[in-house]
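To start, the structure under review is shown below, and the notes come after it.
Note that one protein chain of the assembly has been removed; the remaining protein chains are unaltered in position.
Moving on to chain A:
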């Protein structure tokens, strides 16, 4: 018995050395992400939220001045007031879908988004912003809803903080705030066909 204990002690003493070399690890969090400036400036861009093939909500700035240059047929007109584009224009640009560059990166619109021919209006309310769509909301999926909410929120404010209420021809959705954490909508995995 004593001999066995002694053997065990020797073994235990040498055990740490047996794990030689460099070991694999799990994924370890390390500091913050890289933060870059969003170009172009807010005054000359609109920020649209498309979905990646993985269903991740991705913000895409689109320079307003370059819309014709990009050869996009549904590009928004220049803002009437010469400043940043109006929210309605931004919604129209979102509904029009990704342009060539964006499509090349695999960005898509959620299929249940209303068609472009259903114009939208916005209205500032006590809660934040109301988006009035000339289309039923019944088929609108969660990813599509997030696309609209975030696009509107960031069009209305630099921080994307306002509450957004979606109103359709058939009802109203609960007011929500854009929460563009990655992976929030990925669970839906709603990848629309191009």
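What we mean here is this: a residue touches a chain if its C-beta (ideal position, glycine included) is under 8 Å from a C-beta of that chain, and two chains touch if they have at least 3 such contacts; residues count from 1.
Keep this in mind: contacts and distances are computed from a predicted model.
Undergrad: UniProt name of the unshown chain, from "histidine kinase", "ABC transporter permease", "Transcriptional regulator" or "Sigma-70 family RNA polymerase sigma factor"?
TA: Its UniProt record gives the name "histidine kinase".
Undergrad: Across the whole complex, list the residues on chain A that are touched by the chain not included here.
TA: The list for chain A reads 1-4, 6, 9-10, 13-17, 20-39, 42, 47, 52-54, 56-61, 101-102, 104-107, 154, 158-160, 180-183, 186.
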